[in-house]
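One protein chain is absent from this view; the other protein chains keep their places.
Showing subunit A:
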Amino acid sequence: MGSTSTKIKLRTSDQKVFEVEKAVAVQSQTIKYIYENGCPDSVIHVHSVSGDILSKILDYCKKHVNSAAGKEDISPEELYEWDANFVKVDQNTLFDLILAANCLKIESLLDLTCQTVANMIKGKRPEEIRTTFNIKNDYTIEAEEAVRRENKWAFDMLGGVGTMVIEELADDTMSKCVTNAKSRVCVIAANQIVMMRSISKLANKKSIDVYKQPQNPTTPRIKESVKQINVGTGFIELFFHFKCKM
């Protein structure tokens, strides 16, 4: 097949043609696939990538190929620095690089660009993230609350003592359950619903006193307020929603 100086031609969405060494071009798994499964001499269309972006991407590939092959004397730290500078671009370019790396299946570039975006997100509040990326807030207040609540439930529940699978309860906690500070108790029961004493008073009460032993199930009042949330496969948790304030 090819010698080390085999060239591959690439045509971009804006009709620019690039001629690159095979070793550089096949950093893209997509290009590699096409090249190996088609005519070696034909031009490969890179439809969704513009000339500017492809040019940058080829720079990246070339640098990494050369450093891996030892053609360039560059230490890992220097390569890291080079990569860091590579992604110091405006958002438009960064966005295009991500999509292009995804399309062209250049894993290391995708990792690099994703990390860059991740670092731009970390530590920021949602409003700040929206400002950074110019994203429109399409949340209704209810939807936003739902997300906060979804996780708040889960975390108060999973973080507080109230949550446990009945069969897993340690011996000393079988007989009583501690209420957490926010007065919600979430009981995960594989198949059973644990009945609570004085449940009729719960509607108005803040703190909830829990049971002695699992009794037989469901009064209509509990039934209507039992909400079932699926968390992934094989995981069914029952959260009790009380009429009292959450």
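We take it that a residue touches a chain if its C-beta (ideal position, glycine included) is under 8 Å from a C-beta of that chain, and two chains touch if they have at least 3 such contacts; residues count from 1.
Here is the rule we use: contacts and distances are computed from a predicted model.
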| item | value |
| --- | --- |
| Protein name as given in UniProt for the chain not displayed, "phenylalanine--tRNA ligase", "F-box domain-containing protein", "AP complex subunit sigma" or "Rab-like protein 3" | "F-box domain-containing protein" |
| Residues from subunit A at the interface with the omitted partner, ascending | 29-30, 33-34, 37-39, 41-45, 47-48, 50, 76-77, 80, 91-92, 94-96, 98-99, 102-103, 105, 110-111, 114-115, 117-118, 121-126, 129-130, 133-139, 143-144, 147-148, 150-151, 154-155, 158-161, 163-165, 168-170, 172-173, 177-178, 231-232, 235 |
